[in-house]
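All protein chains but one are shown in place.
== chain A ==
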Amino acid sequence: MPIETAATDRFTLAGREYSSRLLVGTGKYKDMAETARAIEASGAEIVTVAVRRTNLGQTPGEPNILDILPPERYTILPNTAGCYDVETAVRTCRLARELLDGHNLVKLEVLGDEKTLFPDVIATLKAAEELVKDGFQVMVYTNDDPIVARQLEEIGCIAVMPLAAPIGSGLGIRNPLNIRTIVENAHVPILVDAGVGTASDAAVAMELGCDGVLMNTAIAAARDPILMASAMRKGIEAGREAYLAGRMAPKRFASASSPIEGLFFQH
């Protein structure tokens, strides 16, 4: 039997195969050059962008984020960040689809409150329903509630993305048991989206059986974002391999690693 490693184990999303299970955002970087270098170091192949008003006549020739994300190399995942209701989330997705020439993969988030940026799950469910009906392939940000995750899957979302902790908080995985339950119930990819702070958090998410992790601030707000992007890439790979390998059962007491037989002294 061939050994499955993170290198041969592919991530399938919307009928397309990816070798990286790390998805990255493009916000909060110092400039476009740093964004490009961080994405490169992360190895990510799916990259999120936001949709905002164009600057009118202020900075002609200003580089656009899409210029550093060639479509033959990256899958662009537009998000609905900043949307607090169904209507604006759906409008944003339609604009994004037009912007990306009919590309219908979107990351849906409908937020409930500015302090926590927790999802408004009722609005999220409604928006997901409308978008799926309209032909979108919806990857959906939600809380770590297994029931809501199941409902989003039933609606037809192609991936469910529970938060590990509040967006941009870097608090790590606050409720690993719920994430595990969501993974165990799911028939679509489950990705942790938001809350990861460092490489070990990413590894934990993957060890729990998640199909991938989406992050932005953990890389962009590191002292050295390029190095952190590389660390995250390794954390994701290590966690995935550990999950595939199947960890040992934890035991309360010691179990000697060297043989007991053949000792040449009495103890």
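Here is the rule we use: contacts are C-beta pairs under 8 Å (C-beta built on N, C-alpha and C of every residue); 3 or more make two chains touch, one makes a residue touch a chain; residues count from 1.
In the analysis below, contacts and distances are computed from a predicted model.
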Protein that the absent chain corresponds to, by UniProt name, given "Copper resistance system multicopper oxidase", "Solute:Na+ symporter, SSS family", "Sulfur carrier protein ThiS" or "Cupredoxin domain-containing protein": "Sulfur carrier protein ThiS"
Touch criterion as defined above, residue of A:Ala41, A:Ala96, A:Val148 or A:Val183 at the omitted chain: A:Ala96
Which residue of A:Thr75, A:Gln151, A:Thr217 or A:Ser230 touches the chain not shown here: A:Thr217
For chain A, the residues touching the chain missing from this view: 25-29, 35, 48-54, 56-57, 60, 64-66, 76, 78-79, 81, 87, 91, 94-96, 98-99, 167-168, 194, 214-217
